[in-house]
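Following this message is one structure expressed as structure tokens.
Complex shown without one protein chain; remaining protein chains in place.
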Amino acid sequence: MTTAIEVRNLSYRYPDGREALRDVSFTVAEGECVGLIGPNGAGKSTLLLHLNGILPDGPAPVRIFGETGLAARRRAVGLLFQDPDDQLFCPTILEDVAFGPDQLGLGREVVREALAQVGLTGFESRSPHHLSHGEKRRVCLAGVLACRPRVLALDEPTSDLDPRGRRELKSFLRELPVTKLIATHDLEMVVELCGRTILLDRGQIIRDGPTLELLNDEELMMAHGLERPHILRHWHPH
Amino acid sequence: MHIPDGFLDVKTAVGAGVVAAAGVGWALRQARRQLPAQKVPLLGVAAAFIFAAQMLNFPVAGGTSGHLIGAVLAAVLLGPAAAVVVMTAVLVVQCFLFQDGGVSALGANIFNMAVLAPVIGCGIYRLARPVGRIAAAAFAGWCSTVVAAISCAGQLALSGTVAWGVAFPAMTGVHMLIGIGEGLITALVLAAVWKARPELLNQPAAPAGGLAVAGLVVALGLALFVAPFACSWPDGLEKVAEHLGFDAKAAKTPLLASPVPDYELPGIGSPVVATALAGVLGTVVVFGLSLLLARSLAANKES
Partner (left out) sequence: MHHDFLDRYSRLDTPLHRAAAGVKLVGALAIVGLTVAAPLAAVAYFVAVLIGLLAAARWARIPWRYLGWRLLWLEPFVLGVAFLTLFQPGGHRVFAGIMIKSTLCLLTMVLLANTTPFAELLRVLRQLRVPALLVTTLALLYRYLFVLVDEAERMHRARVCRTFDRRRAAVWRNLGTVIGQLFVRSTERAERIYAAMLARGWK
């Protein structure tokens, strides 16, 4: 099994001196779907920003499919931001989704495919400020998918979505064969999609293991600002 | 102060366009050289910020409200070159999307509000900064508004649309009042930014050579639009001398022929001169007010 993501002893301090990550180490195999959970301020978003080199490496560089170079990592990792307004920065949908592919020389076909994948064909000439929150999220996803990433890093993908939006996104992610690392508060989604979960608190990895085992540990969850999801209270493994 | 289409004749519009292009060209080159890649999106977002800030209503009296222009605010927070780019973008969008300001007057509007105002404002801010940042910014805000109004008046007069004798007092007079609001709002906003993130007020000093080019463009524009009418001032002074009883000593013919007939008002002589004198007095008064304002805002911060 190829290692998709390899992080070794990653530490990071914010510019104002606060510690964000302390000695974080983990690996993700190709095709795995890993949930990244933890209370607010645990450092989940910061960790994701290290994968494609937006934040600088620690003593040991982050490896994505063995590569440490920034260009290669940026190509391989598709990062979905928490606020779609931060990520949707072009005047039209088409331009925004094509932003990445145009720079990678991938042509416009991938753009059309990506829009079709997220169900937004026909939205090409629309302006972002006319879209609903869920539609903006989908455009961001299309923009990331159009770059054909091998790893998908998502930061709170279901926050602010209505139940239908959440259902659609979950089933969409389930079908997607790429390696996934999902930072989220949506513990139900973690149970449904992620075989493995990493619990992060105050910049450190507290536990890294099978989802059911981790999330069922009520004491552990409560100790780190979370809780055992309701879906597990009535879980019937088949 | 957005001049609509049809108010400027072809020669003024073209002349202003040339000067504006020079100013914006300078700013773009400066910005590209000085701006780290990280700050490029900031220009766009700052332009949106200025735009949004301009839309907020500051209640004045009755149903009227004042609005921020933001040239000096931009210059203090982003530096002069970036401010020029940002204000230009705002004016372009206002012209094409909102039809606020004519497209044939775009050159003039850009020169007045996007080149003259931020550059003059920045220059005055830097000169007055030792007195106190907030005070300097408030004062610079007032000055930039008034200077932009004078330039606008010059453009209208040069086009034969409005007589200089009417445009200058009207525009300058009104904007000496509006400028107070501008200075006030600039001070309030900077004080708020200072409270939240003081490091944002530390702009790296632009190389002196850079600002000199901008100064040249500004001087050229003012020479085009305002200088022709400065000739009429000696004539106006003449009239004031008459009123005050010095006419025995004064020459009977004016030093320079006035290109535009002045409007006569009893008791004051030329309103052009009256406005100019008021301007000088106003400058001193506003400077003093700016100091007081800054002190009161600083006191608020302490409490």
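To keep things simple, chains are lettered A and B as they appear, and every chain counts its residues starting from 1.
Everything that follows uses one rule, which is that contacts are C-beta pairs under 8 Å (C-beta built on N, C-alpha and C of every residue); 3 or more make two chains touch, one makes a residue touch a chain.
Quick caveat: nothing in here was measured; it's all calculated off a predicted structure.
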item	value
Visible chains that the absent chain touches, using the contact criterion stated earlier	A, B
Residue of B:A16, B:A31 or B:A214 touching the missing chain in the full complex	B:A31
Identified contact with the non-displayed chain, of B:V18, B:V131 or B:V166	B:V166
Positions on subunit A where the hidden chain makes contact	49, 52, 54, 74-75, 77, 79, 81, 83, 85-92, 95, 99-100, 103-104, 125, 127-130, 143-144, 147
Where the missing chain touches subunit B, by residue	2-10, 13, 24, 28, 31-32, 35, 37-49, 51-53, 55-56, 58-59, 68, 77, 85-86, 88-90, 92-93, 95-100, 102-104, 156, 160-163, 166-167, 170, 184-185, 187-193, 195-197, 200, 261, 263
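What we mean here is this: only the chains that are shown with their structure count from here on.
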item	value
Euclidean distance of C-alpha centroids - subunit A vs subunit B, Å	49
